[in-house]
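As you look at this complex, bear in mind that one protein chain is not there, while each of the others sits in place.
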């Protein structure tokens, strides 16, 4: 018998846009939302949007968002009866899940044992192989050190891929094409693995060239029901980090769709999985698919699935955690229309995508038909240097792929962030590349088109230089309107600098 | 034979949020958008979002947005090949439609003759009666003066409703319960009719008590195809102005739905209508329905229909104007899920809903799953006193009515406008009223619940007074952090005024 | 450090004590004390943590002692002042309830009374138009029209003095 327990208050052990996303699901369900924050996040949007907020400690994740003791203390102080881990941080940490449960709280995620089994890329590979699902050639255990990595890589044959066992979001992942680069790549992968996941286990597998990255969203409840919510195409990646995702995939055939979706449900059922989860696959150009890993948590790109299926995944997670049955069957779920997501990062595409934390000076929101923005910043917020560079997820929905892309392009033309550099221009250009427009791309897409993507028209550059000189001229001649009270400038003063060209009828 | 003609550039003869809405449709279709603006609108959002912008003249609508000569001159100067009228202003002015066509441009709307026939409330009543459709008792011609109004009103019997023949949006509409109030009401209705529609025709009909205001969205093309996109429930009104709309209606039965939808298609076909259009009906508690009027233009509340049917109405308007066939049949259109719209007005609910133009000091956008905001303002914009008080349309979509309302409530809790007073609090409270939550309301809803809606909790008031005293204290003691360059305040300086309550694990 | 402020709201005066305690502020009104941790998040927007953890945001804009506070989109028009420094509130000094000012920017379309005329509470005296809506401004007290500054056809700013009614003795 599954015990049912209504959740009244949820502590969100995360920050930024995903914490805001979870808070929204809480609001929709009439559940109180408790935020936690580190020093630089006192004024973060997730704090401002919560019902209650608790301070954790200094900026360092170890002393704040990764600190289990402090998180449990905040949960206790707030009287929360459940914890949602978001993604990243402790979301796939079985020890955390166990500690939450031991404290008498509901962990909004799978059983800790399942995290151990499936949360580790290595463990999941073993289970998948046992279930007869095809996996990418590689080793099934963590590497001792760089020397072992080199030894195994030579055996499999270059190119190879180093991967953090606890990984996600491209962190702790390095592809290595030549022997000489392996040792330093191993070091960097391990360092990132520690700082991102508190787990230094790194393994190696054969690098499948030019594949599609397809993943299947599943939902399982505590009563043994598992459904899939179809696939997401996540092949637009840079440094193994997803940048643009869409659903449905423009590449896979109906047969492949059925194949990967059935495989996902089969695997999830095999381990008695409950919660939202994702089965990631590589699909090659011949539509062969390989199981890659399972993510036992919510995924950054979950909104595109929500938009094409109409199901709110965070609300579903919460209901599952309460012990409720799913309430719908596989045949109730349909893909309707098309959705695209662009991940908005604080990084400078023109300078090797360097991270770009800093103060948000101004922001223009993309709005209107078909647009959803899951945002974590606001004008005046100091984007900290201590955490992931994701600022927001921009999602566009349309009746079909063409409309979804058109709307995304429109939203990108409206969206503007001043202060931190962002990859918004990168997105706009990437979506214009004919290979993308026609849906013919694989994981090499960005490398292949990077030069074209980063081109800036000569005309725009000319206008930029002209505008800069003019602005300088206006400032020097004090024709800039003065700031009014509250730091807001008076747009109605345009007559100072603008001439009207009246039309005579 | 219908001639087809691709549109490359559209001039939008409107302002504010609807102009921005049309610009978005243009962007999606790869069509250039031309804005026009009056003096106070140089920095308006619709200008900032356009590809090109032309100045019309002073603030007064007669000298700007209602000035046909200047609009045509701007269209000519820009090389636009079509004009979209939005709603309000010249959108139902047959003379304007004719002049546009005579200038060799495409008018994105119906044939001018149809505007004459159906655009006038009086004419439409006559056509409807001829087609055997039930109408509300009243007269079929414009009133000469207040004396005739009184005479007719006595004949029909009080209460009566005075209505501008060219009306819409509650403008030029007054309900009169007693003889003594009729003359001044007639005067005000006529004044508003002139200033809003350049047309002083006012007529009178019997006031149907406590009805539901149901309207049916239709789309017709130039090839004779007409489909309906189901109904909208628009019974939440104040002073005959719609405030909250939803689709589907929680009130009408499937039979009534079929009845009003069939009637709408029948009427539209009878007059050879093309373009988007709306058939408005009154439905009484016994589910009897009466034809009220037809709007031969886009409707403010069109987004809720877009959300439940997935069809972009503005794009459909443009394609129809190009001579394209609809491209879908009645059976392709389904209501899926539920959508609610709140009209956000610059008005002060606590002071008799007085208009509240002025500078937008700050704004917090409602975002996230299921939320669409069609917005016309931004922080720093001076909302002019010269035009309609509508600032934005907030729309929430959900799998079902409950989810749509929950999401709307969440969006309202995020949405904040500082500067102009708004009716956002009014919306939040209205959606909490059990009659609304249960879908049991008619056009008397607001009057019935106004007191409850405008109640503010004692606790909130206490906190407001406390916060005001504290803010005063901080300002006097200069503990307020100073503004940084660019007028932005540094949120990271919170340590100056905030104490951290660190948790120890 | 502790200080008492007078907050005038809807014609009633409230005494609010503000006490700084170790970086936090204890604020007392009508015997209820709450602790506030304030942060100016942006512009005029305060983010408060109340009693340790409750999140509350309010936009607070001062023009001298006049305060416009926006809490959950409820606009509060307040006056906040140090009672030691001022005895009479501004609105009373300015003519009490007999003064009619423009509630928003707009255009005067009608003035329905003349100086010296007797008026009743609730009687419409001036009609102002803004955003295509006409609004009647009514007398708040019985009395006699003392002064009219509103002119038909004239554009007025928010807060501009339009008409003054005086109580009869």
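For this structure, a couple of remarks:
For clarity, chains are labelled A, B and C in written order, and residue numbers in each chain start from 1.
What we mean here is this: a residue touches a chain if its C-beta (ideal position, glycine included) is under 8 Å from a C-beta of that chain, and two chains touch if they have at least 3 such contacts.
The structure displayed is predicted, hence computed values, not measured ones.
Considering the entire complex, the omitted chain makes contact with A, B.
Checked against the full complex, the one of B:64, B:78, B:406 or B:423 touching the unshown chain is B:78. Note on the undisplayed chain: of the listed residues A:113, A:129 or A:475, the one touching it is A:475.
Interface note: of A:417, A:431 or A:446, the residue touching the hidden chain in the full complex is A:417. Interface with the hidden chain, as seen from chain B, comprises residues 34-35, 42-43, 47-54, 77-78, 378-381, 485-488.
Panel shows chain A; residues 171, 188, 191-192, 195-196, 346-348, 350-352, 354-358, 361-362, 385-389, 412-413, 415-418, 421-422, 424-425, 428, 456, 460-476, 480-481, 488-489, 491, 493-494, 497-499, 501 of it touch the chain omitted from the view.
Criterion: only the chains that are shown with their structure count from here on.
A separation of 36 Å divides the Cα centre of chain A from that of chain B.
In chain C, 39, 41-44, 49, 57, 61 are the positions where the chain touches two or more neighbouring chains simultaneously. Each of residues 42-43, 49, 54, 77, 378-381, 486-488 in chain A touches at least two other chains.
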